[in-house]
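Starting off with a structure, shown below.
Only one protein chain is missing from this complex, and each of the others stays in its spot.
After this line comes subunit A, so read on.
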Amino acid sequence: MKTSRTNRRWIRRAYLALAVLAILIGFSFLAVSVVQDLRQLESARSDNVQWTLAQSEVEFLEFSQQLHVTGDGSAADLAMVRQRFDVFYSRINTLENASVYRSLLENEAYSQALAAVRRFLDTTVQFIDADDPALNAALPSIIENSDVPRAAVRRLANSSLDSFAAAADQRRSDFAQTLVKLAVAVILLVLALGLTVYYLRRLNIQKTRQQRETAETAARMDTVIQTSLDGVIVANEDGNILAFNAAAEKIFGHAAEDVIGKALGPLIVPDHMIEAHDAGMARMKAGGEKRVVGKGRVQLEAKHSSGRLFPVELAIQSAETETGKIFIAFLRDISIRVAAEKELIEARDQALAADRLKSEFLTIMSHEIRTPLNGFLGNLTLMQDTKLNSQQMRYIRNMETSGELLRKHVTDVLDLSRYDVGYTKMREIPMNLASFVQSIVDNQSGMAAKNNTTIEWDWLGPPSNWVLCDPDALQHVLMNLVGNAVKFTNEGCVSITLETENMTEGSADFIFRVSDTGIGIAGELKTRIFDDFVTGSVAYDRNVGGTGLGLGIVRRSVKAMGGEIDVESAPHVGSTFEVRLNLKKAHPVVQKRAKPKAPQMIESLRILIAEDNEINCAVAREMLLAEGHTTAEVYDGAAAVSRVQHETFDLILMDISMPIMDGRSATRKIRNGNSPNAQTPILALTANAMASEQAAFLADGMDGVLVKPLSRAALQEAIRSLVAKLRAPEGSPVESEHQNEMREVLGAAAFDKLRGSFMVEAENLNRWLQLDDLQDLPEIAVRCHKIAGSAAVFGATQYRDALIAVENAADSGQPDSVRLTIGAIESVWLTTKASL
C-alpha cells in the first residue's frame, strides 16, 4: 500500500521533470534561433547598398561637373579632374568586385549598365593618365562621351532597387516568422507555467490538508499521551527526550520543560544501570540486538529526581519518523505492587517455614518417642521369657497390645511428617502385581477370617502383572485400604480388583479397587475422609480405633506416585476405594520368594552389637543371649571398627545414627579394611525405614536391615536367613541344613513319606512341562508355583528357583522365556534328586 503510493508519487515527479525539460529544450532552441536572427540583422553583410549606388551617381556627376568647369586647362583644374575620375573609378571597381554587390550582377539591366560604365572608364583612363595638354585636348571628347555613363549610372541605382526590396522583404518575413514561433513558444510556456501553477496549487492544497490532518492527529495523540495514566516518554535515537507527559512528570518528579531535549539516561536511569543503558542505546544505534525495545513489559529500576530508586514496569516501542528513529516508553510506578508482592512472598515463606518446622518437629518427636518405646517393648518381650504367673502374663500381653498400637500411631505420624517435609522419593523397581496383591491378601486373610469376612482379588480384563513401581509406597497404600476394609467389615466380603486403561506400549493407567460390604461412610465424612486426623464416629471408634492418619498418608503416597485416589460409599452398603496410577510396564524378573518360615535350631554365634542407646543395646543383647548367642557391645561406630580388628565375629548389628562415627561410615571402613571381619555379615539397626535410605545402607556394604523397634521374630528370621546363606555353599542344589530341620520337625518317617510324594509330584511336573505345548501359560504358572512351594520345604533351593523362573515367565505371557526356563529344569532336577 505504502509502496504503491510512493511509486505513484515518483512517477508523477518524473512526468513533471520531463515536461519541464522539454519546455526548456524548446526554449533554448528558439532562443538560439532568435539570437541567430538578431545577429544576422546586427551584422549587416550589405553596406548601405542603395546609398552606395546613389553615391556612385553623385561621384560621376562631380566628375562630369569638373569636366565642364575646366575651361582654361589649368593644372589645378586638371588635377581635380583626375581626382574626381579616380574617386568614381574606385567606386565602380568596388561595385564590380565587392562580394556584397555580387548578387546584383544577376540583374541583367544592372550588369549591362555596369558594363557600359566600365567601357567608358576604360576609354577615358588613357586620357586621365596622359599629361596635362593631352588631357586638356581630350576634354571635349570626354564630355561628349559622358552622356552614356550618366544614363548607365542612373540605371545602376534604379535597377538594383527591386532586388534589394525583395531581399529586405524576405529578411523581414523570416524575422517575423521567428517572432511568431517565439510567440507560440511563449504561449506554450505560459500554458506550461499555468499547468505547473495548477499542479503546485493542488499539491499545496493536498499538503495543507495533510498538515492539518497531521496536526489534528498530533493534537489528539498529545491529548492521549498527556491524559495517559502511565508515564509516557519519547526519546530520539541519541537518547534525548522529545516528550514527557504529565504522568511521567509525577512519576519522576521532573517538569517536562526542564527535561525536553536533555539526555534521558542521567535523568531517570539509576547510576548503577547507566552503563548498561548507554551500551544498549549504542548497540541499537549500530543496528544491533534489541533487548528491551519491543519485548513487552519489562520490570526495571528507575531514578526519581530526588535520587530515590523505585521499581517501574515499562514497555518500549520504536518507530521510524522523518527525523529518524524514536523510542516511546510507557512506564508505571509499581512500588506499591512490588511492596505488596514482597509482603505476600514473605508471608508465604513464613507460613511454609512454620509448616515445615511443624513437620520437622513431629519427625524428631516421633523419632524420640520411638527410641524409648523400643526399649519399652523390647523389655516387655524379654519379660515374657521370665517366670510369670498367669495374671502377670495377661497384664504383659495387654501392655504389649497397647505398646504395639502406640508404636503404630507413632509410625503413622512419622510417615506423615516425612511426606510433608518432602523426603519422599519414589523408586522404580520391577515388581509382579499378582504376587504383590496376593501377599497382601495373605497378610489380611487371618484378620478377615476373624470377622467372618471373605477376602479375594482378581484382574478385571487381561492381566498385566509386571510394572515399575515403588513397592513400599504401593504396599503402604493397598495395605491401608485393605486393612480398613477388613477392619470395617463384619461377615461380609472384601474384594480387590485390578484393571488397566489407556494401555500404550510402555505404560498404562492401573486401577486398584478395594471394595467392601462394610459399614460404609456417611456423606459428610466422605468429603473429609482423606484429611488428616479424621476418624469415624465415636461409636465405631470403640471397635476400630486409629489416629485418623491412615488415609491422609495414603493420599500423600498416591500423590507422591503421581496418581489419584477416590472413594464411593453408601452407609451400611459398603465402600469402594479406587487408586489410579500411571505405571510403566516392566520386563519380568526372577524374584526370590521369601523363604517360608520354619522353626529351627541355630548354632551359637558370636555377635557384635554397635548401638549408642543403652536400653536398645540391652534389648538386643538379651534377645540374642536368649537365642543362645554370645555378644560383645560397643557404643559408637569408631569403637566398632577398632573392635573388629582383633576379634572375629559371626555377625555385626550396626545402629545407623551413633556419635563419633555413624553406622554407615563404620560399615564402609570395615568392608574396605583388612580385618578378619571384612566379610562378616552386617545388619543395619535403624528407626529410619525409608526404602531409599535402606538401599543406601546396602550400597554401603550391609547385608540387611532390621527396623526398630526390634522384634524377636524379625531378629531371629534375619539371623536365620543369613546363616542359611553362609552355610549353603554356592552350587549346592539342596540346603541340607534346612532339610535336617524338616526331618527333625516332622520326624524321620513322615519326612521320608513326604519327600517321596514330593519327588513323584516333581517328576510328574517335569514330564508334563516337557510334553506341554505351552498353550496354557496360567496353568503352567499355577503348577510350577505349587511344586516350588514343596521344593522350598525340602530345601531344594535351585530346583525351586528354576520353577519360579518358569512361573514368572508364564505369568508375563512370554512363551519364549517359558520354553527357555523349562529347558533348564531337567538338569537342575537331576542334581537336586541326587542330593535329596
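Just so we're on the same page, contacts are C-beta pairs under 8 Å (C-beta built on N, C-alpha and C of every residue); 3 or more make two chains touch, one makes a residue touch a chain; residues count from 1.
The rule is simple: contacts and distances are computed from a predicted model.
Engineer: Pick, from "Colicin import membrane protein", "Lipid II isoglutaminyl synthase (glutamine-hydrolyzing) subunit GatD", "Sigma-70 family RNA polymerase sigma factor" or "Oxidoreductase molybdopterin-binding domain-containing protein", the protein name that UniProt gives for the chain of this complex that is not shown.
Structural biologist: Going by UniProt, the chain not displayed is called "Oxidoreductase molybdopterin-binding domain-containing protein".
Engineer: I'm checking contacts with the chain that's been left out. Which of A:S74, A:S90 or A:Q317 qualifies?
Structural biologist: Once the missing chain is taken into account, the touching residue is A:S90.
Engineer: With the missing chain put back, one of A:V34, A:V100, A:I369 or A:A632 would touch it. Which one?
Structural biologist: Among A:V34, A:V100, A:I369 or A:A632, only A:V100 touches the chain that is not shown.
Engineer: Which parts of subunit A are in contact with the chain that was left out?
Structural biologist: Residues of subunit A in touch with the missing chain: 39, 42-48, 55, 59, 62, 83-84, 86-87, 89-90, 93-94, 97-100.
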